[in-house]
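The other protein chains are all here in position, but one chain of the complex has been omitted.
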Amino acid sequence: MPDWKKVRDDFPALHQQVNGKPLVYLDNAATTQRPRIVIDALSRFYERDNANVHRGLHALSMRATDAFEGARARVAKFINAAAPEEIIFTRGTTESINLVANTWAVANLKKGDVILLTEMEHHSNLVPWQLAAQRTGAQLRYLPVTGDEGLLDLSQLDRVLTPEVKLFAFTHMSNTLGTINPAAELCARAKKVGAVTVIDGAQSIGHMPVDVRALGCDFYAFSGHKMGASTGIGALYGRRALLDAMPPYQGGGGMITNVEFFESRWKPSPERFEAGTPNFADAVTLGLACDYLDGLGRAEIARHDGQLAQLAYEKLSTLPGIRLLGPKSGRGGLVSFAFNEVHAHDIVTFADEDGIALRGGHHCNQPLMRKLGLTGTTRASFYVYNTEAEIDALVASLRRILKFFSGN
Amino acid sequence: MPDWKKVRDDFPALHQQVNGKPLVYLDNAATTQRPRIVIDALSRFYERDNANVHRGLHALSMRATDAFEGARARVAKFINAAAPEEIIFTRGTTESINLVANTWAVANLKKGDVILLTEMEHHSNLVPWQLAAQRTGAQLRYLPVTGDEGLLDLSQLDRVLTPEVKLFAFTHMSNTLGTINPAAELCARAKKVGAVTVIDGAQSIGHMPVDVRALGCDFYAFSGHKMGASTGIGALYGRRALLDAMPPYQGGGGMITNVEFFESRWKPSPERFEAGTPNFADAVTLGLACDYLDGLGRAEIARHDGQLAQLAYEKLSTLPGIRLLGPKSGRGGLVSFAFNEVHAHDIVTFADEDGIALRGGHHCNQPLMRKLGLTGTTRASFYVYNTEAEIDALVASLRRILKFFSGN
Amino acid sequence: MSDLSDLYQQVILDHNRRPRNRGKLPTANRVAHGDNPTCGDQCNVYLRVDGDKIAEISFDGSGCAISQASASLMTTQLKGRTAPEAQKLYDEFHHIVTTGEAPEEISDLAAFAGVHAFPARIKCATLGWHAALNALKGDAAPATTESHND
Partner (left out) sequence: MSDLSDLYQQVILDHNRRPRNRGKLPTANRVAHGDNPTCGDQCNVYLRVDGDKIAEISFDGSGCAISQASASLMTTQLKGRTAPEAQKLYDEFHHIVTTGEAPEEISDLAAFAGVHAFPARIKCATLGWHAALNALKGDAAPATTESHND
């Protein structure tokens, strides 16, 4: 088991004071902090190996290409893809999902087809499908969420997962509820009706073991910045057979075999989907973040984050008037809650005064919020460096806030 | 005037040996090196201010947001945009052009309309328009290049720039020929027929003063990695009036005012076009690169790079059998050439043995190459840290290569 | 907590707990909706304009203490004002929340001077005002604090 106390030393940003208090960073679902090895690797890359990739035959360019393609192979291994060519580098989860919506969906969907989503989707796994539906004439449909306990209502799955469903996109873990969805089961059910599956892995990728072949999904989208890598890099996993049949995404350098003035031919994946100079330096950090997380052990991380979340859930439930969202047990590493008396933004501002970084608002889940009769929640989300003591600090801070607003 | 010798000290990557020789980095048109202040700022950002932007109210998130939006304002000032909201952050030039092709072009072009390009466009300013033409039914048309001297044939402009032309996209500076196009004149002529203009600024942005309002263009696309900033960040400038009327680009978090299960409303620019977590850390480096280049003075940089290129052109012209491309004078900071006897890739491999980084191939200009009867060229491209001595090293290395391949 | 007590002054806490003129206005002849997409705050402002004056005004919606208190206090200040007067008051209010400088005479609005130390919260304080000014202009489009002129 990792020595969790030591893990904190790996993250320079944690060791600072905010408003005169030691920083308690509980906003990991928005973005994690980066370990020292990631930060240093970025400097080192720019100091030594920096050159454009792929089309270069000089030493720096070959080093950069090796590092970039090495990162792709590392990411493939991280999620057990069949080959590096199944990994397309993108800016992050949002772009990965838009890529599928603008390629596979546009080429394969038509009027009468249905895109199935769930009521707990982040805007990034919802709006792209609204746009794709507008463009193709397909319709959206939603698998309901049960209520405050935030589970997918699987009793409704047969009703909504009909043969018209050509694509089923759902989140592996909810960024608001903390729910971990039964992704393998959902993929198996989708396969039965012939629907292609897209998993939004933004919240799962850095927090638990992820094996795309065991999950049986067709696409898996995720962001590097939520797993310790730098910003501006993420990936889309796609099954080779699907990728090879897909039209290109963006046009430009690097994705063609042949360009004439009036027509062009495309390279296979991944190049077909990576027009222009890729974000090669940040891609290298994604490979290193994989190393770092595997060094800790992803099953260990899942246990660590889940235990903190469970503890937070229990301690928070002692606060007067609190409304806690998401499952009572088996949750991922976050807790989200609301009070009638105090708005989430006031809580975040007050907690910040205690050095505690929280997030308040709709968390890009407006439709879910509306369904639950909420305008927003306050969310505390955990990662490998968070501690029980930090949860105590959070609870103490919330008590002070409630006191202030209740006026005594 | 900057002390150009001292400038070299600002770039850590230059101070290394390659194959036992001091690195001579002449592949700047592919990507430049990064100054120390950019590399350090990135580390510092991740060590201190790292948090997701926009939706956060805690200290780190506010600092990150200020840095990110500060970079936007800095970039706006760098190109004299009317407002920061006219700057959309993208991965780079390629994505910027694809953004216009997928929003403005798709919303405004139809059968019978013409997209005017030039024969010297990079694939990144050519393939996106092929895709947009396919999608909308518009047609492509090309303004010819005169031949090896590589000028736009302005005598043909009236013939091709007819009222059917709804969009005119052209490069500010050619990445293969070194030609600097008369962008302001081309924009003025386009305006007369009511065509929207898109300038590919990949090669100009870091090399000369750029004032989008003086140019009179509607869109201006560029990459940070070609101006000393980190990879994965670039920008699209768009005129406010056009941006406000454009449909969104990608769907996701951050770009909406309101999401319902079946429809959504969009924020204004720039958020409408920046779905998902933006590459905020790298955006910060783009602002710093602007500071760095303005510190040297962009008119000075243009003079420096142009003089080196002119000198290289003259010294190279003494080599037996060389075919030099591009204008005899007034060129930007690069020289591109070919020999009948020795292929570009063999040259690049040999030069690398002398520590000299060159690029060989079609430079993402296949149609231009075909027109000129070439399959590729060797390109030496210069930046603020290159010296006359490095040009002498290049010429000496080429002499050795020619000798080797001529077999005596 | 000194900055925080400046931000959450008694006046604000009071308006947050007991908002004035809250609810729909059955006799309204102007309505505008405002939202702050960054945080999800929403605010509707209802006006009955009589001649050139705001005869009645109310608001509803949801949001943080700052936005709710600000909208509540605003309704008490705008009643009986003309459009130019309302604009002038908003300009003064905007000056207060962005600079922290509160001129003597504008007593209650000065409670919002503490906002200037929390730039991310300025949009909360101005949300109701944006909606009210839009309603006065008869502008049908929802006010959003992402608007360019903020």
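Here are a few things to note about the model shown:
Each chain gets a letter, A, B and C, in the order it is written, and its residues are counted from 1.
Keep in mind that, in the parts below, contacts are C-beta pairs under 8 Å (C-beta built on N, C-alpha and C of every residue); 3 or more make two chains touch, one makes a residue touch a chain.
In this text, all values refer to a predicted model and were calculated from it rather than measured experimentally.
Put simply, the hidden chain is in touch with A, B once you look at the whole complex. Although one chain is not drawn, the whole complex shows that of B:D40, B:D66, B:E164 or B:D346 it is B:D346 that touches it.
Residue-level contact of chain B with the missing chain is found at 342-346, 349-350, 353, 360-362, 366, 369, 375-376, 404-405, 407.
Mapped onto chain A, the footprint of the missing chain covers residues 54-55, 57, 62, 65, 83, 85, 240, 256-258, 267-268, 271.
Keep in mind that, in the parts below, only the chains that are shown with their structure count from here on.
Of all the chains shown, the one with its CA centroid nearest the global CA centroid is A.
When each chain is reduced to the average of its Cα atoms, B sits farthest from chain C.
Rounded to whole angstrom, the centroid-to-centroid distance between chain B and chain C, based on C-alpha atoms, equals 46 Å. Taking each chain's centre as the average of its CA atoms, chain A and chain C sit 37 Å apart. Chain A and chain B, compared by their mean Cα positions, are separated by 31 Å. For chain C, residues touching at least two other chains, in rising order: 38-39, 121. Shared interface positions of chain A, i.e. residues touching 2 or more other chains, are given as 345, 349, 360-361, 366.
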